[in-house]
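Every protein chain of the complex appears in place save one, which is left out.
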């Protein structure tokens, strides 16, 4: 651990160029004011710059490492998109500026809406949800509103495959629905019989990804859609995995009524160490009136904001993560329709190539008879049995090889799993180097399992103790830390 | 060594978003065209971004390390100054844009000229020289022109103290002058008798810094000036060390006729791993007419370019390193007169504190009876004798402690020397940590000299062989390197 | 193929390994009819970066305006250059959520520092690693309060102190940003939670007396400081009264003003229970409203109800301190349908910027920026010379009354390049002639004069 910014601070120290002269506040009521200044760090500008510059070096990132984190689509984030969104006219625009002085911004959003409508086959897209999960929330709320508007008030069950991402059931709950899991068959596709058994008059809808979280294309998606539709439910497409089929298959054609896209995945906007993202929702004819606002429309007098007629309303104070939407637009423009198709194609090629090479190297692929879409699962259950090395150990050891680990223990269905997504922007050489690293760790697991179990060895921290973290909560710095002894001696 | 960008390249690979469509060149004569495309690397955008991002991590820099490189004034480079100079109106301005559409830029230069005139006491400043050495060139050329214009054509000797920076004698030669070194006394000041002996009818002038390259204030500077002036010569002030007395002492008051400032030192513009810099020249009454152009003047109709009446002419195609001048202006504005005085004061405080602490820790200070100005010299001659550890070894070992080494073997006068300049922007804690590192290395030199002699141990490269580099010149990458075996296996 | 590094040779050798004849074969599990219906956009290639920038920068330029006197939840503050120079370093910007703690100590330590700074500003024990924005943040705070009430034994004491409410209703005391309220309503409404407004007094402030007569105790009372009208609420009695009736107090705050204003933890006798708000003022460009970030701070006793990620300090195998995500059992990826929230991706990069901002400003800087905002707004109010709608003390926004509907005036000002504030009619029907104006530390005397002159002209012309 490096020293914290608080350890660097000293009373009275200032980054003076950032500190304006004080002004009188005599006319403010004493009772509204704080008695003590907040304990913010007091550092010089150089100290802050050096501290955070150095801290950044303790991260793995796309710009510095291969980052095959399944379900996260860690592809190259074009710097040009970042620059486009950083134009002063965009950065300095107040969210409530009148439409008359916002035509450039509105034109961008309108163009993005159209691109997303085209690529998904949906009738209307609302750009406002601020991440995938908020898109899901919008979608489920729309489904509920649709049923209620038709007087169909008993539908409060949301079906999700057992492999669903955690946000799907959590979203259903947040919308006041009851979650019902549907089993997935041994071939990785949804168990059709289980689905038939699950649907009924309480079915509000089904949420699913395609390709699924197992990296497999749900082959009977049309049948799934028919079953849900026949039961009176609607279909929600979790677009987190769209990268696999971008430009190749439209969710609307598969039978989905509503969806979200993770622009911070498929559309290459940077994930920022946790966010921001953007999760636009698209809807077909039935659900379009319920979309969250605002949406941009084009009129003879220029672009205007509008709210859909039966809207579920706004989900954020303004209109969503505008800056992310602009980055996504820039990316989409640089791809063009041809480039979009290539994304799906090469993401799939990379995944299948990597899966095949790992299989040849002796790894167990979870669904060896299936095509990998843009990602696939390796299970290390055998290694755990034979060497006592878990997927977690394996992941930590990979970090020592200068690559980020794949997603571990998701989906929960497959034991000791790695969900591996190379993305289309990585070269064959990088993938080959990753295969070499996997092979090395495999050999180490056999010959020197303790080395793997105690990994990582080359990073700023050794293996960190999660249990300790939860048991002895230490969620903020304090001047005299009780738990870990002398702060100042632990730098480096 | 990391792989080179060429090792990452593959035929046909493209950063396509940067490649416009080809256009016809049919009407260009075949004989003017190249037969083979140049062997530039063919890489993807991600590869280039990742490669250079990672490469940057192999540098020490102010933003990441303490960098007490004597004579270089490695102080904090304000990000705000960088942003000011990066305003689109400045970045996109064509150097030959008419004055009518350049008033903002000219206003900035005019303001900087005035600030530099005020702080140096010089009558007129020309901003155009592109680094300190070019400023020196301008100054010596001006001195020559002055003498010649007076018909005093025999003056072609330039005197420099024996401790002078290499650019001083090199500049004199470039100006067609003969260099004559003047001895420095054991107290670090110029040997007045030697100076008296050196001056004469061939003396064009004397070039010197003050404080000197030994980090000492030349106490008899007024006497020095008088001797040179009496002999008919002029005085050139090498402003590389101005940081020590910024806002405290004006070179004009010391008797100097002409000077340059290193804005990339005293005015905190970033040094960029080698440059760019800016070396404005200032001149008193006698030499002002000879300054290089262009200079900005303020008229009733606005700002205008002008050339000084007897100018030595322009030394660059346009008007110098404009972007650096703008950064320096921003810095000067943020300092204000009060801040400028503080620079000299705290640079001096830091240097004296560090010198005292090192002396207490058993290091030999080259001039223990003198005040350190913003820098000072430690000599490791004793350590070399006693432990066989050179200043170079010591410097390399310091790198392992996460600090950049001080300047070594300059000035040449002092054996096994470190020229140490902490600058005013470093905190007491940082200086204290440096003292601890010095003490540790000192102990290692005694207990385990081999550890020091084989340092560094924690950097991307171990000690590099300079002799080999000069003996077997390898100045560019080639597909099949003869000298070092398989390229691809040496990455990391 | 922008951003795709494959050469023809690569493709051939990769397909050979896979054993496929061509890339299309890799899609052979997809029903043909789905694939066949292709995009129909043909094969148009993408634009180059140069062309893309040209198109977008031209549009951006069209939207540039003169000085901004609009606030209402987004504020035009100075952002130190170092903030985004560092926040946009690839290592911060292109990292994912820190799932592999050892390879993410940069982000994790930074968030830990952020949690500390926000705890210091609000006086609270803990802070999360961000939610989406101020609006959805208010919703999450309300959901937290309702959950907390449900978990407390009926008749017990909130935060271990007093009788708790299991209500599914919350009250807004006074003027809370209507944009936040709308978002919160749309979100919590899905769970049947109701948000009711208590009217503000003639002075524009919350009336704590109204809380005394509530038929049924609410789960929480929300109070905003400074309130939507820019006025300083008398937060102490509101907080105490809310607690008195068994409700939690949710403080909706502008973190920048906390350089000067009383920390929510110090409101009333026991302090607010939850503090939420939007972090935009802390070094985030307005950027049309996003991305910015929402934050939620609370008492230690409520930490398990806190939504979103939380970073904790722990030790590594060598016993050295380090950081990791903690309390993940609250979150969707572990708890699924029973999670405290569905939030997954948050607003991490903006937290990075805010943390650097707060480090550069320090306590004095933040205080002085806040006082400068107040001072410039006073200058503005004096210069505009219009009657104030409410005579309570204001901070850096103020409601002024025109002699006509405000919306057309705002439009006329915009045509002159001035963002002259928010016309309140669309939000408060009785305030159609009112303008909510704001001046930050960035506004100059000249800009204020320019606004005053333009407004006078606009009003004269219309007269």
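When the chains are written out, they are named A, B and C in that same order, and each has its own residue count from 1.
One rule holds in what follows: contacts are C-beta pairs under 8 Å (C-beta built on N, C-alpha and C of every residue); 3 or more make two chains touch, one makes a residue touch a chain.
Just so we're clear, the structure is a prediction, and the values are computed from it rather than from any experiment.
**Student:** Looking at the whole complex, which visible chains does the left-out chain touch?
**Tutor:** Result for the missing chain's touching partners among shown chains: A, B, C.
**Student:** For the full complex, which residue in B:159, B:234 or B:324 touches the chain that was left out?
**Tutor:** B:324
**Student:** Looking at B:203, B:348 or B:379, which makes contact with the chain not pictured?
**Tutor:** The missing chain is touched by B:348.
**Student:** So which bits of chain A touch the chain we can't see?
**Tutor:** Interface residues of chain A facing the absent chain: 10-20, 43-47, 49, 53, 78-80, 82-83.
**Student:** Please give every residue of chain C in contact with the chain that is not shown.
**Tutor:** Touch with the absent chain occurs at residues 49-50, 53-54, 78, 80-81, 85, 88-90, 441-442, 444.
Rule of thumb we're sticking to: only the chains that are shown with their structure count from here on.
**Student:** Indicate the whole-number Å distance between the mean C-alpha point of chain A and the mean C-alpha point of chain C.
**Tutor:** 20
**Student:** Taking each residue of chain B in turn, which ones touch at least two of the other chains?
**Tutor:** Within chain B, the residues that touch at least two other chains are 10, 13, 17, 44-47, 49, 53, 78-80.
**Student:** Send over the residues of chain C in touch with two or more other chains.
**Tutor:** Residues 1-6, 10, 46, 48-49, 52, 80, 82, 90-91 of chain C touch two or more partner chains.
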